[in-house]
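Showing just some of the chains, left in place.
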Amino acid sequence: MADTWLPSLITATPQEGFELALKLSRKGVAETQPSTEIRGHLRAAYSQDTAQLIHASHVAAVHFQTIAAANGWWRESGQA
Amino acid sequence: MADTWLPSLITATPQEGFELALKLSRKGVAETQPSTEIRGHLRAAYSQDTAQLIHASHVAAVHFQTIAAANGWWRESGQA
């Protein structure tokens, strides 16, 4: 893991932040099961399993909260 | 996913924020299982399964927390 894959949590838009959140949740799995091949098999299985899909989206929601805070919530209104 | 579907976390009211939270939790699932047809089948199943309904509402609760913070909690009282 010599590569730089996470230089910053700052994104231009909330939508890009959401995509980064999905990336972080996948990375969390990949760090524990580094085999791309095994993960491919596992993913084929769990993408049919709603309980696991929902849990995966839960992890992404936690990361999205982190990223949104890091970006000052991408505010555009008059809120302080 | 070239479309812009999440331009902002800012909503006019808490209720609209709650609806956005539900949208984000569905989107989190859709990103992992992109097939609309398969998701339709899965949804028909899990909408009868309270454990999964509760978990889905948990994910929405996390997103709602993020959105509420982004909106300065939609304050209307004298709290600072």
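Lettered A and B in written order, each chain numbered from 1.
One rule holds in what follows: contacts are C-beta pairs under 8 Å (C-beta built on N, C-alpha and C of every residue); 3 or more make two chains touch, one makes a residue touch a chain.
Remember, it's a predicted structure, so these values are computed and weren't measured experimentally.
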| item | value |
| --- | --- |
| Given 2 placed chains, full-complex copy number | 6 |
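Just so we're on the same page, only the chains that are shown with their structure count from here on.
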| item | value |
| --- | --- |
| Length of the line joining the C-alpha centres of chain A and chain B, rounded to whole Å | 15 |
| Residue ranges of chain A touching chain B (in the complex, touch as defined) | 13-15, 18-19, 22, 47-48, 50-51, 53-58, 60-62, 64-65, 68-69, 73-77, 79-80 |
| Chain A partner contacts - residues on chain B that touch it in the complex | 1, 4-10, 24-25, 27-29, 31-33, 38, 42-43, 45-46, 49, 51-52, 55-56, 58-59, 62-63, 65-66, 69-72 |
